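Here the complex is missing one protein chain, while the rest keep their positions.
Think of it as A, B and C in the order they're written, each chain with its own count starting at 1.
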């Protein structure tokens, strides 16, 4: 692909954890340049480097990769008044409530790829994971014509859905997913920056509830594994039931999964299906070398050890074994990076895929 | 019950975590006095206070309750040569391999209540949780006559089984358990003292595998929920499938449970069955006031907050909700204290129940 | 002392961590009844049980001891409009800024014992640690006459100062403190509830700065070890220099201390001075049995193991050894419970001491 001119992108919600991860994900990106940063009115007008500081003056930067020095001098715009001149793509990392109002403003003119949940469940909105359900992407055309937008909104799924849908996809293709029972042990970075999870909550503890998370995982997984037909996605005919918990882990979501399949599937069959799965995204800059990494060592995957594998973009699976609960039952554990593939870098991958496929 | 004379007990494996928990569980016990401490040959002949120190001289004492000062001066015996004179009960906290050889030696003459797994799966050995399956206790008579022992071996279940079996029992009585899917997030104290779980493994991490644990939970739960019939326990006709993980939690096992029941059971039905369950052990010194504590707050139970409730002897349940995976599905989370009810204090409770019921 | 009638107390700032610790410290108190709870306007008018919940509905209760059920139904007042009718003592757990305005309002009529720093450095305000500097208490009379108050404000020191001043006091009495170099590793509960320390900051980390803490420790320690003379406290003639850090510990402040003394002091001399120190507060309900606990085991004190000793009211000292940096140098480590003696329970102890001594 010729990259004569890099596309100019804006990051909205740029001061939060997800926004910072966009900054990290776009650092030295071959196709995209960060041309604008926006956030809430409280940060608007400040240097980005100042807007990142809290009341005590501490720089609140959460990514392992430091922010590009030049970016620290950029003046933060107010998201509600974002100047779209010269902007090709808007990456939105704002909360869901403001997203309902603001994302349509931008989408009227520009492609918006978003980590917010505001539009995930709309009929004319695909919930894209490149490598899993890019055939849903044409639904964007429906969205544009129905809403009269020149741009569009393409939200990514919840970070807990992402790893699950990726691991299920090869199984669904070969053996047919019927039921999914999942327990997550989620990293705390997923709780966001403000108010975030207190150290006091998480040291020496597990918190057994994350409001809204389980419903999102159930609904989104079925939509992602579904089929685009007649201008809408028909969800997969599978039941997904989850218990989502928060563990004392910085980053990386661990999920213990049990599935009932339509057809017999040995652990070796499952491993082969996952290892040989063709995601079809090798040409995208943010794609992992290996879409799914299957471990034979029963002590893997572990979030601290495996979350950053392949740039945080591979889904690590292990402990594949039969599940006696079901006729064709399978049990496994997965680790997925919640703020890489599960958030900003996953959204950048969506933009890359849509650009390659001439939708963006 | 008249307690004219306290029974004299020996603790074998007294230097390990489980042994130390026996010391803590028997502190100021109204029925039992610690009359002897034993451990491996390495510790034999030393003062208990010295045997608890490691190579660097540090006192390796793991319980919140400090050891009774007088006990620190007791000379540790070698377990293999334990002097049973004047001993009424042996509490065994040794590893499973030596237990196979040593526990029969003691059981020939004395009741042995053990945290080891060596005899758990023998046909003539009940796996007792007072309040759940004391009707299995008469199997001890079979054991004694079959093996020609004056004493007996009564092992307690694995610490992960204990909380699960307790929470399932009222559901099984009222609604019939058919299938159980469980994911545990286990505290690290359960990994024992030597070699234990390294800090390096557990900080900022989840370890997705505990060798042998899942098989134990499946087999033991079915046996405990089974029925004593014709000198043997017929296991309950339920399938138990588990993923057991280790979390960065000091003590307390958290378990996310999904059950399929034979008959309809709303969350309110389940809560009522658990709250109103009659364990029948109120007269035992180590019994909790409330056998099962049901939380309405969806953020509970949490291991750090709830593990020590009721002396570490209540099983805390929360997040009761329907599970769409099954016709009569129910989902919940439980927290159980792995080194209190799940180990030493649970074993002391077994001794108390057998004494009350004139079996010991 | 006759306790015919318990004194009626109000807790202001009752929804925060320090306020909750007042609730815990006053549970079943023999001299005091909680008669009123107050907080900011946001909580005013709500049931206390509701005011403790966050936006997601979770009960944000931080103490190991659960809140007394009856208290959950008390209606929270607004601190700025606290009704003082029938109130004998106000315990203030509010932030320093509002304390500057509100504490004088209450002090005009009632004794106020406060964890806020607002008045700590005023000339007519003693900074009391019972057992250390009760001879400073008469300064309250000066405060009352100078300000025309019937009540008074008696602030307690910063939680990091408390353990340090306690450990230094016997050394100062016998050997004369000249210089103090201290590095703290502080528990995260000290950072308060809002915004608190994020789990994201503290897992697998040390934060080397706590704004304002080092200055407080230096100034307060000298004032506490000083002498009341001519209606003012002359600070002790010692230099205190500190580095205050935050560690991944829930509760308990650990401090590594080096002191230069005026006269020779062996580690054994120091241990004897600390162990034999007469605090003169044995008759107060919240006082520890042992004012300072000196450990010979070099691996002690540890915050998790020692913070709760003696109800969180003893200061645990260990690793006493010569410090070659100074002619009469001594080095040691201490652990002090920051939210017990270092906050609410320490403030209750101040009230008890002032009541015993007829000042309150």
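Things to note:
One rule holds for everything that comes next: contacts are C-beta pairs under 8 Å (C-beta built on N, C-alpha and C of every residue); 3 or more make two chains touch, one makes a residue touch a chain.
Predicted model only: the values in this text are computed from it and were never measured.
Touch with the chain omitted from the figure is made, among C:8, C:144, C:258 or C:290, by C:258. Of the listed positions C:243, C:290 or C:328, the one in contact with the omitted chain in the full complex is C:243. Among B:86, B:148 or B:211, only B:211 touches the chain that is left out of the view.
Remark: the omitted chain is touched by one listed residue; of C:173, C:204 or C:237 this is C:204. Residue positions on chain B in contact with the hidden chain: 56-58, 62, 188-189, 191, 193-204, 209, 211, 248-250, in rising order.
Listed here are the chain A residues that touch the chain not shown: 56-59, 64, 203-204, 297-299, 308. Contact residues of chain C toward the unshown chain are 179, 181, 183, 185, 203-209, 211, 239, 241, 243, 245, 247-250, 254, 256, 258, 298-305, 318-319, 323-325, 329, 331, 333.
We take it that only the chains that are shown with their structure count from here on.
Among the remaining chains, A is positioned farthest from chain C, on the basis of C-alpha centroids.
Each of the following residues of chain A touches two or more other chains: 203-204, 209, 211, 248-250.
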